[in-house]
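As structure tokens, the structure follows; a few thoughts come after it.
Note that this complex is displayed minus one protein chain, with the remaining chains in position.
Right after this comes subunit A.
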Amino acid sequence: MNSGDTGFIMICAALVFFMTPGLAFFYGGLVRRKNVVNTIMACTAIMGLSVVMWVLFGYSLSFGTNHGGVIGDLKWFALNGIKMDEAGPYADNIPHLVYVAFQMMFAMITPALITGSLVGRVKFKALFFFIMLWSIIVYYPMAHMVWGQGGFLGEIGSVDFAGGNVVHISSGVSALVFSIILGRRKGYENTAYRVHNIPFVALGAFILWFGWFGFNAGSALGANGLAAHAFMTTAIASASAMLSWMIIDVIKDGKPTLVGASTGLVVGLVAITPGAGFVPIWSSFIIGALVSPICCFTISFLKGKLKIDDALDAFGCHGIGGIWGGIATGLFAKSSINSVARWDGLVFGDVHLFLMQLVGIVVTIAVAVVGTLICLGIVRLFTPLRVTDREEKVGLDISEHGESAYPTFNGLDS
């Protein structure tokens, strides 16, 4: 074991942890002022729930002994048998416990991403039980299939450096399915939902950017050249995506916006996630610059033509950005950068990896759609998914939590 690597991964785990509070502010700023407490509370509750579940059985189900290439087992129930001073099967340079902690943060941010498409109308109780079931039915199997020993997507040669499939496509697609079943917010057709706190949105995006360096560089599982490579592709892709979203804003509206720039940098991060440690530096400019127009088009198509209320664009940003990232990895990956990729990408003349990336994406979408429908079916037996019309009108801060985020303008209630 190596103390440098151990220290590096522990810091990276803390950086990935910080992404969920960042996301809470990113989403919190985007909603209306009567729903901001509920939106931040959704991420907060998941921070508690995901840690408890991960330690009890989540890690073991994701990374335990393989069953059919799909799921682990319960041999590490409640971290039983995981020693603090022994390396585990997934990295021989760091203690097993450090690997558990690093992966725990991924199991936290992923369900939190889903909440973005449900804001303003989902019942808190329904969301809470849904996240509990979704972690078991969708996240742990996905993590096992892609990263677990014997997981079948890893076996067929599909690659995912830091979680394009596991984190972004799975959460984005699940968010889309949930938001369709949940229905649109009241008055979706005739009200434009104004962003209530733009500095919150920017603050959240910056925290996500900061945390994402731990997410991608830490996925090298060592303080080494590959980590530095992933660090730089991450920086370049998000910067390029931010600039290209600003260009889109200028073309469409004449003015660059802070909300647009913040969204752009986040989708750039999403797009580079699966390929960060596989693709050459130069390609990260292309991956970043193209993701903004792709996501921007999807968002306006979903909202304009299909009239689906993917409220904060969890699918438009994470689903579509993740799919583009998976495809881009199949285009640009080089096995000389990281030998986990068995073949070079399509632009270097080999079609194998590209096809396997498509398989990975299709399987992820299928698991997310089916898994989400099962979870919703179960949750519905116990509680309605939506709040009542009156509660929605009053706002979820008051009706679900009895708290309001801001004093009135005149301050008389402070």
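The criterion applied here is as follows: contacts are C-beta pairs under 8 Å (C-beta built on N, C-alpha and C of every residue); 3 or more make two chains touch, one makes a residue touch a chain; residues count from 1.
Keep in mind that, in the parts below, contacts and distances are computed from a predicted model.
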From "P-II family nitrogen regulator", "ABC transmembrane type-1 domain-containing protein", "ABC transporter permease" or "Ion-translocating oxidoreductase complex subunit C", the hidden chain's UniProt protein name: "P-II family nitrogen regulator"
Candidates A:G7, A:P89 or A:G187 - the one touching the absent chain: A:G187
Selected residue (touches chain absent from view) among A:M1, A:L373 or A:V394: A:V394
Touch residues of subunit A, complete complex, unshown partner: 187, 191, 390, 393-395, 402, 408-410, 412-413
